[in-house]
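Note that this complex is displayed minus one protein chain, with the remaining chains in position.
Coming up: chain A.
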Amino acid sequence: MRKALSLFLMAVLLIGVLAACGPKRDVQQPKGNDQKTAEQAKKPEKLVVWVNDDEKQKQALKDIFQKYTEKTGIKIEMVAVSMLDQTKKLALDGPAGKGPDVFYQPHDRIGDIVLQGLADPVDLGDVKGEYSETAVNAVTYDGKTYGVPMVVETYGVFYNKNLVPEAPKTMDDLMNIAKEKTNAAKDQYGFLMEAANFYFVYPFFAGYGGYVFKNENGKYDTSDIGLANDGAVKGAELVQSWFKNGYIPKEITGDIMNGLFTKGNVAVVITGPWNIASYKEALGDKLATAPLPVLDNGEHPKSFVGVKTWMLSAYSQNKEWAVDFMKFVTNEENSLHYYEVAGEMPANEKALTNGKITNDPLIAGFAEQIQYGEPMPNVPEMSQVWEPMGNALQFIAKGDNPKAVLSEAVKTIQDKIAASGAGK
């Protein structure tokens, strides 16, 4: 009896605590931001900006931020956070009120960021035309522009003028170089690239009509994957022929390629401008760059273009001024300054076509390639593509049937997209 009584009372108490009815608040969605112009909004004392943790980039930005403070009187608090860690940090700092007004991300993360509700769209307004079309497309997601593009980046051809006097214009040129100059036993190669890395191989798929996700009017249809269509298979066969002919060893990695090229053993490599510094140091004047060679159907290979972007935090209290700030940082003058100090190609069209860049022999090749490139898809489903495609390329390198391998990879991608919870 006593036990029953105490048990009953215990239960009453527990229910009393558990039935606590949660927070009281008026159930109202937080309002979307009304787009005011900077002039109408109250001027904040300072803006917090997360920049990538890189010395040269920080150096360049410090000057630009200084100029903005002189112009408007708004202090800019620069916080260095590695680009790769920013979204994770923002997801925690933003709600806690410690986040930035502006952060910096590669455009292919936009899908994730929007899904997590970390960024607000930015109205580029009358300056939209100042940025290169590829860059604007890259930051467009669901029909809205998220962020202001700062830097564009793609890959192209580097060649050693000692071994080949001129850049290969077509794939045939390139194959001839490979045939003549390759002597695998002596570690000499005519042409090398990371041919089992989907990022670098994609242009050869796309040049024949392959695509990752069908893009219609700026929207990606993730149910339509074009990585096993005829074009993609044709591209894969081309890549496989390099392995079969022994032009490229299937064990190739980026490190090995860089090592051989800087030793002067390789005539042509395909890689990105981030290697310019180390290549130049090793090869000096013999180094030159060019866009990717034209395919046998007359098309330029469509390299992936990455765009690094200033994005507007959804938690920012000073959205109008933050946008004003982003536009200032990416204007022609500041983009050029950034290029000169940090060495990255601007997304600002006027800056990109400025003589300072087009006359720089090592950058010109990439600047030209960008117009043939296409932005990496920015939908979150893209993250499921890399691994299956990387694996498929390994199988292709080993000599498996491209059509079968690619169909399997596409199936895996679809399964992975489904298993990751998309559409639920």
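Methods note: a residue touches a chain if its C-beta (ideal position, glycine included) is under 8 Å from a C-beta of that chain, and two chains touch if they have at least 3 such contacts; residues count from 1.
The definition used in the following text is that contacts and distances are computed from a predicted model.
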Choices "(4Fe-4S) cluster-containing protein", "Maltose/maltodextrin transport system permease protein", "TldD protein" or "Tetratricopeptide repeat protein" - which one is the UniProt name of the chain not shown: "Maltose/maltodextrin transport system permease protein"
Sole residue of A:72, A:116, A:229 or A:331 that reaches the chain not shown, by the stated touch rule: A:116
Among A:53, A:299, A:360 or A:408, residue touching the chain not depicted: A:408
Residues of chain A in contact with the chain not shown: 2, 5-6, 9-10, 13, 17-18, 20-23, 25, 27, 29-30, 91, 94-95, 112, 114-118, 249-251, 253, 255-256, 314, 380, 383-384, 386-387, 390-391, 394-395, 398, 400, 405, 408, 412, 415-416, 419-424
